[in-house]
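Up next, chain A:
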Amino acid sequence: MKIGFYPGCSLTGSSREYNESLLAVAKVAGIELCEISDWNCCGSTAAHNLNRELSVSLPARNLALAELEEMDELVVPCAACYNRLVMTQHELAEKPEIKALIEGKLKMTLRNDIRILNVLQFLEKHIVPRLDELVKSPLTYDVACYYGCLLVRPNQVMKDERFEDPMTMDLIMQKLGANAIDWPFKTECCGAGFSVSKTEIVGELSGKIVRSAVDRGAKAIVVACPMCHFNLDMRRPVIESYLQRKIDIPVIYITQAIALAMGLSAQQAGTQRHFVPVNLTVNR
Partner candidate 1 sequence: MNEFEPKIVAFVCNWCTYAGADLTGTSRIKYAQNVKIIRFPCTGRIDFMLLLKSFGEGADGIIVSGCHPNDCHYTSGNFHARRRWIMFRGLLDMLGIDVRRIQYSWVSAAEGAKWADVVNTTVTAIRELGPYTDYAKVAGYLEKEANV
Partner candidate 2 sequence: MSKIGVFICHCGENISATVDVVRVAEAAGKLEGVEFSTDYKYMCSDPGQTLIKQMIKEKGLTGVIVAACSPRMHEPTFRKACSSAGLNPYMCEMSNLREHCSWVHDKSEATTQKAIDLVRTLVGKVKYNKPLYSIKVPVTKTALVIGGGIAGIQSSLDIANAGHQVVLVEKDPSIGGHMSQLSETFPTLDCSQCILTPRMVEVAQHPNIKLLTYAELEKLEGFIGNFKATIRKKAKSIDEDLCTGCGTCITKCPTKKIPSEFNTGLGKRTAIYVPFPQAVPNKPVIDKENCLYYKNGKCKICEKVCPTGAIRFDQEDELVELEVGAVVVATGFDVMEPSKFSEYGYGKYKDVITGLQFERLASASGPTLGEIRRPSDGKIPEKIVFVACAGSRDPSKGKPYCSKICCMYTAKHAMLYQHKVHHGESTIFYMDIRSAGKNYEEFVRRAIVEDDVKYIRGRVSKVYEENGKLIVKGVDTLLNAKPVEIQADMVVLATAAVANSGAEELAQKMHISYDAYNFFSEAHPKLKPVETNTAGIFLAGACQAPKDIPETVSQASGAAAKVAILFSQDELSREPVVAVVNRSAPPLYSTCVGCFMCATACPYQAIGEELITNRKGEVIKRVAKVNPGLCQGCGTCVAFCRSKSIDIDGYSNEQMYSEVMALLND
């Protein structure tokens, strides 16, 4: 099976292991993810903060390229890119005049009908139904599933009934054998794009999240977004200085968790790339 794939910039750099683990999982499941050739950056927060047109035109180019390659499903693992692409699709559908303008600049036309899947939607559709056969070494620890903002919001667009208390990741983790704890910070914001420019805010927001997970006994935090990972993992020193306490809970991508449960090595899952060491042999 072939499915379109938009990795986004982070997955080629700071969240390389997300990419690696996703591809590894897909491979085991016999799914080929075809990268859009010559894709570009979606513009992220920078574009929609400073320039409305770029915030639509940059993602639109990728959608147009994907259409050229006749993809009808497109997996976008980065939650921020996913949000930008979906909002762009929404905007293009609602505003024909903007669509025309951008098509002109791109010198490409858009059908605007690609089904965009975030990582959870992709897993639910293509991997979860086969987990029973694919899981080889079930996980045995308590985890806190952290969704962040952009996987579930705005609910006006995402239409998830449980947007305040989403369960998709929790259910997947349970299928992997782990115990997903109930905690109230699943969708609180980690500080997102302020990682570099307002690091102290990230320390505070991410700190509260990490603290709640640890205090409720989680042995790992599971994420599905490079930005969340960056803030919860690499920003651990800022977090610790905000909390005034040392915290060594590792942060893993859901795809890494699946890879590990499928029996792939830590190397294949890419956990050696984390700042906070991933040492998950601890049993419940």
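On how the list was made: all candidates are chains of the complex that A comes from, given by their letters.
In the analysis below, a contact is a pair of C-beta atoms (placed from the backbone, for glycine too) under 8 Å apart; a residue touches a chain by one contact, two chains touch by 3 or more; residues count from 1.
Bear in mind the structure is a predicted one, so any value in this text is a computation, not a measurement.
Chemist: Chain A is shown by itself; which of 1 or 2 touches it in the complex?
Modeler: Spelled out: of the options 1 or 2, chain A touches 2.
Chemist: Help me check something: in the complex, which residues belonging to chain A touch candidate 2?
Modeler: 161-165, 184, 212
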